[in-house]
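Sending over a structure as structure tokens; questions will come in a sec.
Omission of a single protein chain aside, the complex is shown with its protein chains in their original locations.
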Amino acid sequence: MSGARLTESIGTRFPDAVITTHAYRGEETVVVRHEQLHAVAEFLKLDDDSKMNFLMDLAVVDYSMFGKSPPQAFFASSGVAVRPPARIPDKNPWPGPPGTERFAVVYHFFSTTHKHRLRMVVPVDETSAEVDTVCDLWAGANWLEREAWDMFGIVFRDHPDLRRLLMYDEFEGHPLRKDYPVRRRQPLIGPVN
Amino acid sequence: MENNSTFFTSRVNEALGWARKYSIFQYPFVTACCGMEYMATACSHYDVDRFGAGLPRFSPRQADVLFVVGTISHKMAPVLKRIYDQMAEPKWVVAFGVCTCTGGFYDNYATVMGIDTILPVDVYIPGCPPRPEMVLDGLMKLQDKIQDEHSTGVRPAPEDRPDDLEMEANR
Partner (left out) sequence: MPIDPTTEVETADAASAPAAESPKPATREMLLNIGPAHPAMHGIVRIVTKLDGEQVKEVDVEIGYLHRGFEKMSEQVDYNGVMPYTDRLNYVSSFINNAGYCMAVEKLLGISVPLRCEYIRVIVSEISRIADHLTSVGATAMELGAFTVFLYMIKAREYLWDLLEQVTGARLTVSYCRVGGIKADLPDEFAAGCIAAFAKTREVIAESEGLLKRNRIFTDRMMGTGVISTEDAISYGITGPFLRATGCDYDVRKDCPYSVYDRLDFDVPVGTAGDNMDRFLVRMEEMEQSMRIVEAALKDLPDGAVMTHPGTGRHIPAAEMVDLGKVGNIGAIADGCAVPGPTLEGAGRERLHTISTDNKRVALPAKENVYGNIEGLMQQFKLIMHGHGIRAPEGEVYEAVEGANGELGFYVVSDGEPNAYRVRVRPPCFAIMSALPLLLVGDMVADIVPTFGSVNMIGGELDR
């Protein structure tokens, strides 16, 4: 089934769940509300036309600094006005971040029967950073969600064992968030340098 | 006969140094990419066995040189310190690869910027990863150091090494 028809079928089946869809660089993306995340995921896994038996990846993106990185002050002292180069033009531009929410949980699906991929983006608000788990559908989601909790602080409801995966238990904070400074160390032993 | 006894002890010490430097039992504490070059050094092409250091002992109690190979993260650091503490004297530490020397280019929340912040290091082998020839050069420098320590009797005293850092209670 072609990608566009796949997103259409999700749209017809869950009209109030889908916020938007697009196909940037040939990749079908569907943005879904987090309340219906589990229902849509289950549909994608079990429906014969999508048959997404693989949950390839679960990533989280923190959109709080999107387009807002501090301006490069390299030439500020010289007084020379240096314009940054123009962006490489894009014939089919990307619609932009999936919403005003801070986080977006991004699921990548793949089907071995139909050989098609789909990206499902679930915007998550900062104040209530909770979504449903999909561990009951794909066993691999267990560790992927643990890593998302560890690195970003997204809580997955009904996860059997939500604890840190890559960082040690005494670590405070969620390192991949944009407000965590890259060099802030919390060593267990040794100096903080 | 003071000269004679000094002569004998120093000769015995030198012989001991010679024996120790040519029978190094390494504990390869392999974590990352440098482990591949460590494997290459230990295998038949760049044989490290011809230096007498060919037998890795996978227990710290039986080893005398701790090769720290690869990046040490803050999660791994207490484990490394514990392994080092479990080794019996005389022991030496080789920092293999630039991640162990200074932290490499992983200057972030997760990496120890140089294991000499937690252990006393004897030989630093930089490189990312170092070529096996560099590793063998480092090993030969370690052997010279071992020989010198025994010949001259000077070993950096524990007070000269970085302070024993307090580990938080039993991990």
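For clarity, chains are labelled A and B in written order, and residue numbers in each chain start from 1.
The rule is short, and it goes like this: a contact is a pair of C-beta atoms (placed from the backbone, for glycine too) under 8 Å apart; a residue touches a chain by one contact, two chains touch by 3 or more.
Since the model is a prediction, treat every value here as computed from it, not as a measurement.
Student: Who touches the missing chain here, A:D16, A:D90 or A:E172?
Tutor: Result: among the candidates, A:D90 touches the missing chain.
Student: Pick from B:E37, B:D64, B:D116 or B:E149: which residue touches the chain that isn't shown?
Tutor: B:E37
Student: Pick out the residues on chain B that sit against the missing chain.
Tutor: Chain B touches the missing chain through residues 29-33, 35-37, 39-40, 43-45, 58, 70-71, 73, 75-76, 79-80, 83, 105-106, 108-111, 128-129, 131.
Student: Given the full complex, what residues of chain A touch the hidden partner chain?
Tutor: Counting only chain A, the missing chain is touched by 24-25, 27, 29, 53-57, 59, 61-62, 65-67, 69, 72, 74-75, 82, 84-91, 93-94, 96, 106, 108, 112, 115, 117, 119, 138-140, 142-144, 151, 160-161, 163-168, 175-176, 182.
Following the convention adopted for this analysis, only the chains that are shown with their structure count from here on.
Student: For chain A and chain B, what's the span in angstrom between their mean Cα positions?
Tutor: 43
Student: Name, in rising order, each residue of chain B that touches chain A in their complex.
Tutor: It comes out as residues 74-75, 77-78, 81, 107-110, 112-113, 117-118, 165, 167-168, 171.
Student: Under the stated contact criterion, what part of chain A meets chain B in this complex?
Tutor: These residues of chain A touch chain B: 167-168, 175, 180, 182-191, 193.
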